[in-house]
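Omission of a single protein chain aside, the complex is shown with its protein chains in their original locations.
Chain naming follows the written order as A and B, and within any one chain the residues start at number 1.
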Amino acid sequence: MNSYGNTMPKSGSSSSYLPVPLLIERVARLTEKERLFKLSANGRAFTFDPGQFFMAGLPGYGEAPFSIASGSGKAAEADGSFELCIKAVGNLTNAIHRLKKGDTLWVRGPFGRGFDVNGSSPLRGMKGRDILFIAGGIGIVPMRGLIKTILGDRESFGALTLVYGFKDPEGILFAGEMEDWKASGMAALLTVDKPAPGLSPLKGWKGHVGVVTTVIPGLEINPSKTVAVIIGPPVMYRFAIKSLWDKNIARDDIYLSLERRMKCGVGKCGHCQIGGIYACQEGPVFKLSELKDMPDAL
Amino acid sequence: MPENAEKIRPKAAFFSFTCCEGCQLAVLSCEDELPDILRALNIVYFREAMTEKRVEPSQREDYDIAFVEGSVTTQKEITKLKHIRKKAKTVIALGACSSTGGLNCLKNRFPMDFVKKTVYGKYAEKYKKTFETLPVRPIDSIIKVDCYLHGCPISKTEFLSAFTALLMGKTPITQNYPVCVDCKMAGNICVFEKGMTCLGPVTRAGCDAVCVTYGCICWGCRGLVDDPNVSAHKETLKRYGLTAESMLRSFDLYGNCSLRKSGSLGVRPAKK
Partner (left out) sequence: MEKFSFLSNKEFRKLVEGLTGSFTVYGTVRKDARLSAAGDGFPAYGRISCFEDLVLGLTPTHLSAKEFLFPQRETLLKFDIEKMTHAAVVEAVDQVIIGLHPCDIHAVGLMDRVFAYGKPDVNYLARRAKTVIIGTDCMPDRFCFCKSVDTMNVDAGFDIFLHRVKGVEPPQGAGPPQNGFLVRTATDRGKTILSKYAKAKKASLKQLDEIAAFEKKREDSFTAHIDAPAGQLPEIYSKSDESPVWERIGAICYGCGSCNNVCPTCYCFDVKDEMKSNLNEGERVRVWDGCTLEDFAKVTGGHNFRRTRSDRLRHRFNRKFNYLTGRFGALFCVGCGRCSRTCLVQINISEVTNELIREYNAKKRQ
């Protein structure tokens, strides 16, 4: 089985670990914890699919993977700029939150396989279908990229439905944009785990209460026409998948974006390995059917 | 240095409770880096390093960073410690005594009266108030601790990385893997292979396995990792010929308090 021939590896030209400093064009405070950073492409032609990620970091603070929050295709920014939504949870992200317009952020990427909405990868098959987006918490960030991309080419897709949930009304992301999305022809159902009265500007929450997966059984779904996309915290997937199975949606029509620890982004460091696949290379977007026999995938 | 540097330099203080003060000495032995440290920190209290008399914590207004060395053994110390917590934004436990109780915990094996009598003889009874003593506790049993620098003494490298982290607004990282990792990296032959035993497989790393590298064994001074496999280690020690008693002793040397902390003896650190 092992025989290597006489191949002496040749050294390439550039380091995989050299970041590009990008200018921050705008910082928008979304919630207490989340900020949206618009990064200038500085003349570089970044092309990406929704669902792909950048390794973003700062000197002295390390780097971490962040999903792209921007749309691509017809929804891409003309100047190549893009947005990352960053939640302050640790040393790096707290430091990033201290940055202002005009500061620089180090990025490498884009990495991984995203949702290939228009293209020819094995993930094609979204065009012409009904799409059910299921997002939990910060999972709305990569979902936003996907939704914007799809809304940019609205007539190519069937019915669009977004089900999305947050812990409490305080944490709701992109509430304003949601109205635009609805106006562009997407149904949206918002839910919160708990209304947390008194804390919220949305005092006296009137909307749906309960985790995202509790909303799914009530939806009208045509299983043969529907593609479902799930992005959320690790605990959400099993329940969401179960409720989609109850609706008879096939494994091939369920798409997931999996969060993993990542240190390199280029398929070397081993942290994001799930069974035989690297989430940073073959993922983070997968079809459920691709994750069969992988004990720690979900 | 900008003119207002004095204002922006964070105020730091080093306090010492029951211990040998060796961890403060370890800080002072960072000779190459001391100028950088002094440039970055406004050290307002450091008894072991300062000749001038500085204000005691009870009078001081506040501290940005309080490094606290030593374990707690008297009521007076408890009061002082609570004072420090009130006035400090960040409290760092400096070394084994403050973070796990350290060697001092050996005292806890005996009744306090017996301990007092052994040390002070007939004076124990005569000066009851003066020689008041409590079972040894790590400081987090009294106050909330923001970050731990483990070890007896602390590792200079870890202290310096905590220093840079704090100055850059980061929470210093505490390793959560056993000493075996450091020991393998150091290229050491396992002490078990050399006919000895050690506590490395359940002890928190970060020390570069200096003890084993220089011919000793790991006594577990950095306390247990978050999820130690203590039962497996007892089996291993048994297999290598240790009796139950000698096993407990080796765990007790530094581990007494940290075993308690891990829940097996029922004492938990204070929430806040």
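The definition used in the following text is that a contact is a pair of C-beta atoms (placed from the backbone, for glycine too) under 8 Å apart; a residue touches a chain by one contact, two chains touch by 3 or more.
Model, not experiment: these values are computed from the prediction.
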Subject >> Touching the absent chain when the full complex is considered, from B:112, B:160, B:210 or B:247 >> reply: B:160
**OP:** Identify the residues of chain B touching the omitted chain, counting contacts across the whole complex.
**Re:** 30, 32-33, 36-37, 40, 160-161, 163-165, 167-168, 176-178, 180-181, 184-185, 187, 189-190, 192-195, 200-202, 225-229, 232-233, 235-236
Subject >> Chain not shown, touching residues in chain A >> reply: 1-19, 21, 59-64, 89-90, 93, 106, 233-235, 259-261, 263-264, 266-271, 273-276, 281, 293, 295-296
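The working rule: only the chains that are shown with their structure count from here on.
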Subject >> Approximate Å spacing (C-alpha centroids) for the pair chain A, chain B >> reply: 42
Original post:
Okay, in this complex, where on chain B does chain A touch?
Top reply: 164-165, 168-171
Original post:
In their shared complex, at which residues does chain A touch chain B?
Top reply: 60-61, 90-91, 94-95, 98
